[in-house]
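Quick notes on the structure that follows.
Of the protein chains in this complex, all but one are displayed in their positions.
Chain lettering (A, B and C) follows the sequence in which the chains are written, and residue indices restart at 1 in each chain.
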């Protein structure tokens, strides 16, 4: 993702309109924790606020971290663009959001947060639709209990039940557990024929899929964008074995290069050229677009001040981008809704089709 | 006057209950889960195969914990130190195994004789690596602090545990890594009373039992084993017998490390996923097992490991994986309350 | 040649100096005793000889060989064994196992014979050979500690407070045995609070005061010394 951003900046020659742009990368994790920490995240947000020249804050990858940084950035009126946050409650009070959301993240009462990836209501519906189409009847659900995983699993469950799928259980897993054989055998006992995990690879996803695959013959397995990466799909990088991968389908808000507009296809070419990586992780393109949107907003703002950039950002209408044409609505959400369905084939993610999910409200 | 006639020393009813609880309470506590779910299974499904499956899984997982727990218990017995880095020694054992598979080109497709030979070779390598590492840790981190207050080596132990975690992190990266399933771990071998016994179960239990027997025999029978016991009971008196206490302590770390290495290999084969933080979790569980069984006691460590394995699997299956660690630790607290020195606890040196 | 020569040894516990220059000799076949009040450095002297708390300066010659910086196990292998203060038997080992530990460094085949000799000296131990040492009375443990030290087949036997905390009747028994052991040819260096008994059994004695040798003479003569009588014999 960071590489995507870098590429965008490089291509713009570090310029946005009349401004020279400097990109400062801030890491919200610590070595010991291995994951984001509230201490580091809030420190980053403050650092951004403190810097008079900072015009846009790009991030974060994880919705939980954004919940911490957003109120701080909101206080100093810093425009924020997330390339990857999908948690519903950050922007709207649609189903899946908690009560009090999203207002509690905006102490100034003014919206400062935008994102270019569709929210989980849509991904949840996409997964449920796919399972329904594949003929699932009894679904065993698991999630990693984090903001992203728990939120997505809530949305999948809502959508699945709306489509009359029988959700056997929705278990939060312990990511440090050595294995999940007992849980899998419970699903087998209950007669599950489909399995979904909402969460990220780093929370022991590989073991989880392996144990479920071993426990139930011919189990159809699904996952969200949190596992749509080579570390999960490729056995050579410690991912699931090919035999397991053959039964796995994943949804990501990234489509096949062929389905993207010409700029998008160009991006994949450039990315390969720059980083020698023919199959970038699905989020690379979002990183790229986040940066481009930022540059665009700065250019449109006139004076490059936070206030004007913010205005310009929320003014984004029918922007033709690598992702397709989209607008930012008054909540800060993108109007894009398409999800891509991928299968795992020989250790690689293979695009199957684009799903137009029925959100159903 | 009243006080003059001393009341007869008759145990009060409460006392009777207390005595009874202190004798049998623990067994009751341990039996609650299996009995409860056993009855549930019988009424719901009419047989005990679900519980049986949990118990078999528990035994094979538990035997890995048991091997790690022995290392804790040996070290604690001899220098009364909680060797927090022991879990990481186990992790390095797993990593060595995974690395060595690649080196000698071991794959699932090989014939059985080649596989067995390769695995035996890996076992020896893992045991040597982990054993040597453990000895080195003692030399570097604990020996210089032999006379320092108890807490100092505890902190260096934790420090070493972090160092090794970072070694693991650099070695194989930060997330769980699936490795080749060499033994077809989850392949059902045969079925007893509706309970599937898999290759993994056979491997775990089949490797652990001989290793434990070997270890117990060594410690009770051999000359060096006796020196270990003597040093554990009174190190100064042991020195007066001509026992080289430093060597004996090194030997203890070597044995503990070797078992951890063996456990690391079994873990890698059984789970088919390795992770730099696996040692931390395993260490915590194994240490709990050692304490539960009565720290300093090898049989206790094995018993504790098996019990925890079973508790984990039952809890995973019936209650939810996210609650399992809490349940394991709750059991530990209960056991400590009922029997402060553990299930098979001996008095430690302090109390001597 | 003297069997053991201590020359001006100074021993410290951390920064606290326990021995402030002790010099003494033990001749082959002798029984020598160190008396003095608590804290005078008696036990520390024995610990220094055994290598448990090596002296910081000074030399210890055993049969002409410097042992002051040697490790305890090497000192034991040269033929010095100690029955330490407070007995220190291995509580969860049986009497027989404890005795075996005493012969830990020996490779010869006479161990059985020596065990019989210990059982002869202390018949009580044979009766209890299968019992865990920790469950025995103080007197029995003291016998075991002495027997265990004898199992190393020492040339020089160091005994630290063999009468401490033991019934008077057993003290008599143990001292009779000590005399017997000495008569059988083992050289003995004895540390004792109970000066009456110690001076009775030994040939020569050193009186230690605050880490120094205050007085030394033949035991019989020290018994007549009025100062010693007043301070240590309670006359």
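Note that in this section a contact is a pair of C-beta atoms (placed from the backbone, for glycine too) under 8 Å apart; a residue touches a chain by one contact, two chains touch by 3 or more.
As a convention for this text, contacts and distances are computed from a predicted model.
Taking the options "ATP-binding cassette domain-containing protein", "Sarcosine oxidase subunit delta", "Dihydroorotate dehydrogenase B (NAD(+)), electron transfer subunit" or "Arginine N-succinyltransferase" in turn, only "ATP-binding cassette domain-containing protein" matches the UniProt protein name of the chain that is not displayed. Here is the thing to keep in mind: the chain we left out touches A, B, C in the whole complex.
Only one of the listed residues, C:91, C:147 or C:162, touches the absent chain: C:91.
Touch with the chain omitted from the figure is made, among C:14, C:64, C:123 or C:226, by C:14. From the options C:170, C:189 or C:213, the residue with contact to the unseen chain in the full assembly is C:170. Considering C:2, C:23, C:37 or C:177, the position touching the chain not shown turns out to be C:37 (whole complex). Counting over the whole complex, chain A has residues 32-33, 35, 37-39, 42-43, 45-47, 49-50, 64, 67-68, 71-72, 75-76, 98-100, 103-105, 107, 144-147, 150-151, 172 touching the chain that is not drawn.
Touch with the hidden chain on the side of chain C covers residues 13-16, 37-39, 43-44, 47, 52-53, 85-88, 91, 134-139, 141, 164-172, 193, 230-234. Panel shows chain B; residues 1, 3-4, 6-9, 76, 80, 82, 147-152, 154-155, 158, 236, 284, 287-288, 291, 295, 320, 322-323, 325-326, 329-330, 332-333, 336-337, 340-341, 350-352 of it touch the chain omitted from the view.
Simple rule for what comes next: only the chains that are shown with their structure count from here on.
Centroid to centroid, with C-alpha atoms defining each point, chain A and chain C lie 78 Å apart. Contacts from chain B toward chain A in the complex involve residues 50, 53-54, 57, 61, 162, 166, 169, 172-181, 186, 267, 271-273, 275, 277-278, 280-282, 312-314, 316-318, 320-322, 324-325. Within the complex, the chain A residues that touch chain B are 31-32, 34, 145, 171-174, 176-183, 185-186, 189, 201-202, 204-207, 210-211, 214-215, 231, 235, 237-241.
Those residues of chain C whose C-beta lies close enough to touch chain B in the complex are 50-52, 71-73, 76-77, 81-82, 84, 88-93, 97, 100-102, 104-105, 134, 148-149, 152.
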